[in-house]
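A short worksheet on the structure shown next.
Missing here: one protein chain of the complex. Every other protein chain is in place.
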Amino acid sequence: MLVRKVCVVITARPSYARIRSLLHAINEHNDLELQLVVAASALLDRYGSADRVIEDEGFNIDRRVYMIVEGENCVTSAKSTGLGVTELATVFDNLKPDFVVTIADRFETMATAIAASYMHIPLVHVQGGEVTGSIDEKVRHAITKLADIHCVSGDQAAQRVIKMGENPQQVYVTGCPSIDLAMQACETQQQDVNILTQQLGGVGANVDLNEPYIIVMQHPVTTEYMQARNHVEETLAAIHTCQIPTLWFWPNVDAGSDGTSKGIRAFRENNPSNNIHFVKNLPPESFIQLLNRSQCIVGNSSVGIRESAFIGTPSVNIGSRQNGRDRGINVIDVTYHRDDINTALKNQIKHGKYKPDTLYGNGQAGNLIAEVIAKASTNTEKTLLY
Amino acid sequence: MLVRKVCVVITARPSYARIRSLLHAINEHNDLELQLVVAASALLDRYGSADRVIEDEGFNIDRRVYMIVEGENCVTSAKSTGLGVTELATVFDNLKPDFVVTIADRFETMATAIAASYMHIPLVHVQGGEVTGSIDEKVRHAITKLADIHCVSGDQAAQRVIKMGENPQQVYVTGCPSIDLAMQACETQQQDVNILTQQLGGVGANVDLNEPYIIVMQHPVTTEYMQARNHVEETLAAIHTCQIPTLWFWPNVDAGSDGTSKGIRAFRENNPSNNIHFVKNLPPESFIQLLNRSQCIVGNSSVGIRESAFIGTPSVNIGSRQNGRDRGINVIDVTYHRDDINTALKNQIKHGKYKPDTLYGNGQAGNLIAEVIAKASTNTEKTLLY
Amino acid sequence: MLVRKVCVVITARPSYARIRSLLHAINEHNDLELQLVVAASALLDRYGSADRVIEDEGFNIDRRVYMIVEGENCVTSAKSTGLGVTELATVFDNLKPDFVVTIADRFETMATAIAASYMHIPLVHVQGGEVTGSIDEKVRHAITKLADIHCVSGDQAAQRVIKMGENPQQVYVTGCPSIDLAMQACETQQQDVNILTQQLGGVGANVDLNEPYIIVMQHPVTTEYMQARNHVEETLAAIHTCQIPTLWFWPNVDAGSDGTSKGIRAFRENNPSNNIHFVKNLPPESFIQLLNRSQCIVGNSSVGIRESAFIGTPSVNIGSRQNGRDRGINVIDVTYHRDDINTALKNQIKHGKYKPDTLYGNGQAGNLIAEVIAKASTNTEKTLLY
Partner (left out) sequence: MLVRKVCVVITARPSYARIRSLLHAINEHNDLELQLVVAASALLDRYGSADRVIEDEGFNIDRRVYMIVEGENCVTSAKSTGLGVTELATVFDNLKPDFVVTIADRFETMATAIAASYMHIPLVHVQGGEVTGSIDEKVRHAITKLADIHCVSGDQAAQRVIKMGENPQQVYVTGCPSIDLAMQACETQQQDVNILTQQLGGVGANVDLNEPYIIVMQHPVTTEYMQARNHVEETLAAIHTCQIPTLWFWPNVDAGSDGTSKGIRAFRENNPSNNIHFVKNLPPESFIQLLNRSQCIVGNSSVGIRESAFIGTPSVNIGSRQNGRDRGINVIDVTYHRDDINTALKNQIKHGKYKPDTLYGNGQAGNLIAEVIAKASTNTEKTLLY
């Protein structure tokens, strides 16, 4: 059999962390060859220059593509998608991959999906079939309708993809590769606390990682981006009140992150002494180990639902961003209100660690997906099954 | 109630013909205001400069957007989509429509859908839920997952859209607006034959419209674009053999139309005297009247399935392009082979006109869609209903 | 005579301030009609949302165009230019201006110039013929070669434009419209100090505007962008040493401004108590009045050369960015070294205000340029005059 060229498009630091085990699995598979495209916020300094991390970890980057139109609003989300399609078409035309892999539901994911579909390159979609609300959900299901091969996180997702009319033979429950990372990070030797502290960098209060601390990750919600600032202010107030040392991770590029950023900056001006340390970036294993050691994760990141389920970290999930996503018992859902957040946080800290749950995968997703691609049909014709 | 601004994006001559009754219905509706964007091949001379037709018929064009990247292959289909998204985002940002209407399943339709979705403008999709195979089908269903309001042609389409997880309350069986045009053209006074002949223009054999003739419309199939030339050659041979005077309409811009064009040009060089008149364009009413008068329509255009069902014109449908599309009894399906085409053509001519069938609408779609938009929710949040 | 539609493209807050008198002059001219396009960083919150300022001052914005590709490096400067050309072509195609006005030498200026040139719309270039070094100089002279009508700031600029082979009859010494603003701001009633302080906003040390203070504006130099951080650190050190209360204005979007931003952020972290107040934005008149009241302006902004000459404010000009630009006696040029900056700053404060100099115009540029456009030939054919 000819080696199959598999092009993976990485467009953000968290996407890289999530998909890394697949990159290794492709590299190690005899029948597959990795083509790596790094694009969008993964190239940007203010989102942690994932491209440098990727190269430092030994991957060769085949193409770099800047594609984010500045503005962080709805108009520029659309324009970035358009620019991404145009540029990725040229990339695929030159790299000539046999398969293209796209992850989840971001606008760059959509750009990748459209370029591959029109070019009749079989499209592998990872993390389809999940329910979350917001524009992400529309985009995720639209990509399902464009994709040829579906590698989903769990049984419920598989059922949803099939109900949407996809061929069940093209739907594979592989688990989510982000769980692979979580498993590896928990199993390997734990990073020294001094090194973790150094890696954190950032600004704000000093946090002693040997003492109890919590983690916050709060992204703006694209359909509520006018409220981004208000939402972040509520969370800041709740965290400020509870007084537990806190590591706050900077948000993704997305419509509204500007409101979030402004809320954080104003908070820091007005509360020069507080309990929050603001961080931009961290090697993914270190992040998982930090999550594993933390008392609780607060915010609206999927990490609080997915990786935290597997690890057992208590999670306070704020607002609508993760609505509809399947969740384990480690999650307490709350409104945006500071009091709600505060109460849930206290309860979670009191409860402590939960039992691990594999509803998002058992840690072998990377290998399973690679195996799927090695054997998959290259047909790109499909039709509704009803 | 405030007047609702409804932006309709027209990207091809046939799309305009199809949607014209909706444009009139919006213009005449007290609660709606039309914003008209003309883009892509609708601006191009070699596809009949639909923009001039649109202005001649009294519509005001709010924006013109060139967005087709030259090449007529898979790469440029993708790139044109990307360019379209980027430009239409700017257009919508400036026009600030309350609703965006997109039609069917072309790459420009996708571009419109993506720009509107990311900008949280409620998206009305006309002609969703149909089954055809090829990239068009992927695109059509992906647009269904992005759209907020579905105006479909018939009951089967409605059922499919709902099965894909859409809210039944947002799915409206309005019929297809192309049937409105067919109905009007058949009901109004018939165009004089001399004027029709003049309007045809074009090159090749003279065709006397008072005598029996047939119509051919054959588009390249995007997933089979390498065979475009071979396919058109088979049809040319079948038509050449049958010797009936023929009006052959030039294909759409699409991956592969270059192969189609070359096949036609070579045929003309090699058969200087033949029975075919090649035509680029025609006012839509005149086209319907021609179709109504013709013995049969041959090729793979949806006109042979949709409008012809309503009119009762016999249709020989070639190859895979219309696979899965609901059809009436007026259609005989054949392979690309010249002999198959020839036999079916003879049988259809022998049979003559069929009884009208309203499976694609009863001729009121434009008014019904306008009414839907006037009353629809402006919510753009949605989630899978399973 | 038909009214001439004059399209002015504003792409940055400082460009708006510079050209505002021309916008008023066009609006007030009987034979001219203003078409206003606001684009690029003029739409971005983090560069002061010039679009809101423009609307607040009563101008109607005909089109908004996002066109900056995020990254703030050489690659994205090029890509932003490309995106700008593509989008502005659509804008001009729809607005159908009789003249397009472009200002100075930024990448958006280039984008405007290319779109207008290829579309055979007479191009009016304001501020050509100046000498500065860096990529700006290449771009400025390239625009001169594309432009049809040259409205230059002074006699030397006029001579240079003519030497490059332009027709002397198309070269007009109108002065720079930025001087119009400076004149008006100095002549009208002075803003109350409390209001000025409020308008400043920003973060850092409190500065009492009734006491002596200085102004800093330092942009990254595109050809030295790797050194942007080092350069800003030297200036920060010099200002920190001199201890005079300082208003520091945030830099333009440009390759390297990220290094500048980082240098400033690190300085603030390391020197929590210092003499600098950091500011993002200010109504242009207020800025000029602040400049008029200040002891000195330090940095590499052209404001230190142009407006300050007219006003008589002492200026310390750092590094290569303004190399070759004609200057009055109010300027002391220094290297990037903190000691040089410090010494020059002391000498300038000791000297105090200079006598006004009109080498960049006498305050009537807006009216003069409007008059030029009202009478100019619409021919876009030209050829080298040697």
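Every chain is named by a letter (A, B and C) in the order it is written, and numbering of its residues begins at 1.
The working rule: a contact is a pair of C-beta atoms (placed from the backbone, for glycine too) under 8 Å apart; a residue touches a chain by one contact, two chains touch by 3 or more.
Keep in mind that this is a model prediction, so the values were computed, not measured.
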item	value
Of C:V85, C:V171 or C:I341, the one touching the omitted chain in the full complex	C:V85
Option from B:V6, B:V53, B:M67 or B:I264 whose C-beta touches the chain left out	B:M67
Hidden partner chain, touching residue among C:F107, C:Y213, C:F249 or C:F267	C:F107
Of C:L43, C:A115 or C:I264, the one touching the omitted chain in the full complex	C:A115
Touch criterion as defined above, residue of A:T11, A:N73 or A:T86 at the omitted chain	A:T86
Contacting the left-out chain in the complete assembly, out of B:C7, B:A25, B:V53 or B:L83	B:L83
Hidden partner chain, residues of chain C it touches	69, 74-79, 81-90, 92-93, 107, 110-111, 114-115, 117-120, 131-135, 137-139, 141-146, 159-160, 163-165, 223, 255, 323-324, 380-384, 386
Contacts of chain B with the absent chain, listed as residue ranges	41, 43-46, 66-71, 75-76, 79, 83, 203, 253, 258, 269
Chain not shown, touching residues in chain A	63-66, 83, 86-87, 89-90, 93-94
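Please note the rule applied: only the chains that are shown with their structure count from here on.
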item	value
Chain at maximum distance from chain C, centres defined as averaged CA atoms	B
CA centroid of chain B to CA centroid of chain C, Å	51
For chain C, residues that touch 2 or more chains besides their own	66, 83
